[in-house]
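Remarks on the structure that follows.
Missing here is one protein chain; the remaining ones are kept as they sit in the complex.
Our next item is chain A:
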């Protein structure tokens, strides 16, 4: 599986993502600087976590207007798989690739801890290695992770089965509506999620629950 990672000024989980992808796919992802105007040929493009542009204006707002995003939108529309994690999720909503918005955590504080996620839709290219309703551990680290969509939009998202991961067992850390932790676009090829699966891929780090997401994508690309 060929992968690429977009790097912005202020990205800081990009290296974790390089490591996780190299470990799982056996190939080094291509790094793409945000000022570039075209993405390399890849099965999966990742928008990593961090604090692009220092979260100025709104988290992800400036990065979503950077030159490389035009090609990301083109590639996403053409069906290329796109994964945005944390700040990457914020950037994808700001760019209009995913519905809704990510707001300040309901508890105001930055949260850095482990939560439980439930895979509520295992029929997607991002989740096929999970079993339906599987509950797994995943770290979160964010200040603006409170997912919001207006009632009509939310209904559409739910009716389409676009919600893939929900916070489980009362671990919703940010007030996200319907406990939404990760969702796809309508076509199903763009996933955004606040938790960091790339940070739980080695026993040395306390577990490998996050691997299943990447293994799903590897299966889909095979």
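Just so it is clear, a residue touches a chain if its C-beta (ideal position, glycine included) is under 8 Å from a C-beta of that chain, and two chains touch if they have at least 3 such contacts; residues count from 1.
The working rule: contacts and distances are computed from a predicted model.
Q: So one subunit is absent here. Using its UniProt record, which name fits best from "Phosphoribosylformylglycinamidine synthase subunit PurS", "Spermidine/putrescine ABC transporter ATP-binding protein", "Spore coat associated protein CotJA" or "Nitrous-oxide reductase"?
A: Matching the unshown chain against "Phosphoribosylformylglycinamidine synthase subunit PurS", "Spermidine/putrescine ABC transporter ATP-binding protein", "Spore coat associated protein CotJA" or "Nitrous-oxide reductase" yields "Phosphoribosylformylglycinamidine synthase subunit PurS".
Q: Looking at A:3, A:25 or A:146, which residue reaches the missing chain?
A: A:146
Q: Please pick, from A:54, A:107, A:123 or A:206, the residue that touches the omitted chain in the full complex.
A: A:107
Q: For chain A, which residues reach the chain that was dropped from this view?
A: 57-58, 61, 65, 93-94, 99-101, 103-108, 146, 148-150, 175
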